[in-house]
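Here's a structure for you.
Excluded from the complex is one protein chain; the other protein chains are retained at their positions.
Chain lettering (A and B) follows the sequence in which the chains are written, and residue indices restart at 1 in each chain.
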Amino acid sequence: MNNYFIRRLILIIPILIGVSLISFFIIHLIPGDPARVIAGQGATSEDIALIREEFGLDKPLTEQYFAFVGGIFSGKMKSISSQQPVIDEITPRFWNTVQLATFGIIVATVFGILLGIIAATHKNTFVDNLSMGFSLIGVSMPIFWLGLLLIMLFSVALNWLPAGGKDSFISFILPGITLGLPSAAIIARMTRASMLEIVNQDFIRTAISNGIPQKTIIYKYTLKNAMIPVVTVVGLQFGYMLGGAVLTESVFGWPGLGRLVVQSIFTRDYPIVQSGILLIAMSFVFVNLAVDLLYAAIDPRLRRKK
Amino acid sequence: MKKALLFSLILLFLVSLNFAAGDVVVAMNGDAASLYPADMTDNYSEEICRHIYEGLVEFDQDMNVVPALAKDWDISPDGMKYFFYLEEGVTFHDGTPFTAEAVKLHFDKLLAGGLRRSSLYVPFIESVEIIDDYTVLFRMKNPFGPLLNHLAHGAGLIVSPEVLKNYDKSEISNHPVGTGPYTFVEWAKGDHVKVVANDDYWKGTPGLDSINFKIVPEANTRVLMLESGDSQVSDMIEPIDVPRLQANDKVDVAIVPSLTVRYVGFNMTKPPFDNKLVRQAANYAINKKAMTQALFRGYAHPAKSVVAPKVNGYFETEGYPYNPTKAKELLTEAGYPNGFDTILFAAPHYQQIAVIVQSQLKDVGINAEIQVYEWASYMDLLYSKPPNESEHTMYVIGWSPSTGDADWVVRPLFDSANWPPDGDNHVGMDNPEVDRLLKLEMTTFDAEKRAEYLAELQQLLVDEAPWIFLYVQDQMVGVSNQLKDVMVLPLGVTVLKYAYME
Partner (left out) sequence: MNHNNSMAIYWRRISKNKMAAIGAFIVLFIVIIALLAPVISPYEPDAQDLYSSLNGPSKEHWFGTDIYGRDILSRVIWGARISLSISSLAVFLSILIGVFLGAIAAYFGGVLDEIIMRFFDILLSFPDILLAIAIIAILGSGRSNLITAITIYSIPQFARIARSTVVSEKTKEYVDAARLSGESEMNILFRYVLPNSLSPIIVQGTLRIGYAILIISGLGFLGLGIQPPAAEWGTDLSIARTYLRAAPHTGIFPGIAIFITVMGFNFFGDGLNEILNPRMKDR
């Protein structure tokens, strides 16, 4: 267990270095000059040279890479377009994304597990097919289209909920559902599969033959054990949401990190893109790590192996 | 418990009441890049800055230059000296008095170079001198007709000398202190900028308690906010939403012609577009009326010059009416009876125009393949090399003179000295007659004479057809009809400086 923990932690280091390298070189591979974009139409070549110099864009790539790594640790790196410290630009946006992802994962978990339980307890009946069909529909919906449909219904036609922005709690509802629904579908399928697997295991069969009431079996024995792989899936989905919310953020004008990174790719704001992608990838890696460790900690089989 | 509930209900009521009194929400399309006027290049920044700061002069609704912090001015007959007489008793939000020194400091920073708007002043202004506390002299390098327009430009908004002395350029943006009717409160990046009324404003208490500039990138959302009363002003309304808003008795739509001419540029240095007949043929091939009808529901007008009608110095030519037969004749005359293949470049937000242009060019035999580049790559395509070395052929783009004067169109775009990478002449215009007229308009101080040169120049440019002249679009801003005296400048900037709630 300890070995496993240490091995996982050490493995993270090369991944992070790789991620920082890739996020750095990807943005520099893209044609286009940030100085030109910022200077705008009507700029002279001196204006542009000045911006390039100010942000060290005239230096060799390797030097720029180490400046980027140094900038991460010193916190002094600045956005090219706003000239503000990257950390001040990214932190509030990341926080907005975390809030949305948290709301999204709550939606996904509640709906997903409920649907999964209903399907598992009605195995191979119409209800089961219906819930699993529903969950397949959930993963087949283009997320931006789902968002647009929800806006059309709840904002345009009914005028119940805001179509975008982040103001109060109610502005979380539509983007949260949009973000959470596909994950709910995945969690539902996992819950169902996991519960059915547990039901087939010996201790449940024993419990059934001992005449313990079905409800108790479902909720006390099966669900508890079935939740272990579900926790993993929930964790992974949360990781995806932190980084994969670009489309949802774009549909709802949510001031999140994903949207900032995409906008900054378009303006070639290298420091923001590099740091933003790194942060997203890092949080994904760490969520994964946390899930793995949690899994190792709660899974009795893994414990027994040790 | 019940008491607490009642109390909080009353409080809530009071808060919401207070909110309704004069707190205005402006839904803007994008976030400001900088709140240091001399260092900003975008409309969003300018829109906010025009509430916090003021310049010596400013634009009125029709783009006339009117007094602001300078109550009056004198210009020497040769156009080489400008004397500005300043308003007295004006103070910045930080308490610093507004004097000639503040003016000098602001412009000295610009003239020293290194700011994103330095190039608006460096080529013309020799120096700024203090005559006395309330008189400033601008000494010119050469006579320059539209200097007042350049001073009314957003970059001429004057920053408190204390701020300029104490902060470096990127920090100034976080400490916006001017003399304007509204004082800066906070800037939540990507979300909103808030300003409140400056009760000591020298022209009297402002009409609103506060203004919250909210960033709402979706046009749909901006309209919804206006209709539900969540915003009192919504910038950049889609034409298709206008009829519905006009039918709404709580909302007005301000429809103001913009200064932007949208066009398809030709790379004139390479065949087939080095041939004037081909360029003219392409102009006749486009049905601008049908295009604007579909895209803007009629809220746009065919362009008949390289500048828009509201721009100082505009001259209206015949333009190129839709005439596909004539287009085919010209193509035959030019030696392309069967048309030719080419590439039409576009940035994502010009995609719709490109799709229509492509389809109509196809009807006269010009087969253009559309290639969409996202903005940064697009700028690279047009600006990184001189046109004769660049691969661009036809490309959709637009130009808006932020000074409101024709000079800021014709000189950057067509002066043979301004080929990329040093300037904006990406069509590769290199015409001695154009250069001669440009020199004349730039150095002529007499307004009438200058207008003649500009007219001659515009006629010549339309004949030369460096572009397919497309259209000048109206800009539409939705305004709650409780809000009065909102100025929608043709620049693309909405100003609530003089606005009040009814």
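The criterion applied here is as follows: contacts are C-beta pairs under 8 Å (C-beta built on N, C-alpha and C of every residue); 3 or more make two chains touch, one makes a residue touch a chain.
Source: prediction; values computed, not measured.
Asker: Which displayed chains make contact with the chain that has been left out?
Answerer: So, taking every chain into account, the missing one touches A, B.
Asker: Which listed residue (A:A49, A:I87 or A:L196) would be found touching the missing chain in the intact complex?
Answerer: Checking the options A:A49, A:I87 or A:L196, the one contacting the hidden chain is A:L196.
Asker: For the full complex, which residue in A:I6, A:L136 or A:I298 touches the chain that was left out?
Answerer: A:L136
Asker: Take the complete complex as the reference. Which residues in subunit B touch the chain that isn't displayed?
Answerer: Residue positions of subunit B that touch the missing chain: 218-220, 223, 238, 240-241, 244, 287, 290-291, 293-295, 348, 351-352, 354-356, 358-359, 369-374, 377.
Asker: On subunit A, what residues meet the omitted chain?
Answerer: 11, 14-15, 18-19, 22-23, 26-27, 29-31, 129, 132-133, 136-137, 139-145, 148-149, 151-152, 156, 193, 196-197, 200, 240, 243-244, 246-247, 250, 258, 261-262, 265-266, 277, 280-281, 284-285, 288
One rule holds for everything that comes next: only the chains that are shown with their structure count from here on.
Asker: Using mean C-alpha positions as chain centres, tell me how far subunit A is from subunit B in Å, no decimals.
Answerer: Going by mean C-alpha positions, subunit A sits 39 Å from subunit B.
Asker: Flag every residue of subunit A that touches subunit B in the complex, lowest number first.
Answerer: Residues in contact with subunit B: 30-34, 36-48, 50, 78, 81-84, 88-89, 92-93, 151, 155-156, 159, 162-166, 253, 255, 260, 266-268.
Asker: For a test of understanding, state which residues of subunit B touch subunit A in their complex under the given definition.
Answerer: 33-34, 41-42, 113-114, 116, 118-119, 169-170, 173-174, 188-191, 214-218, 220-221, 224-225, 228, 230, 374-377, 379-380, 383-384, 399, 402, 408, 412, 421-424
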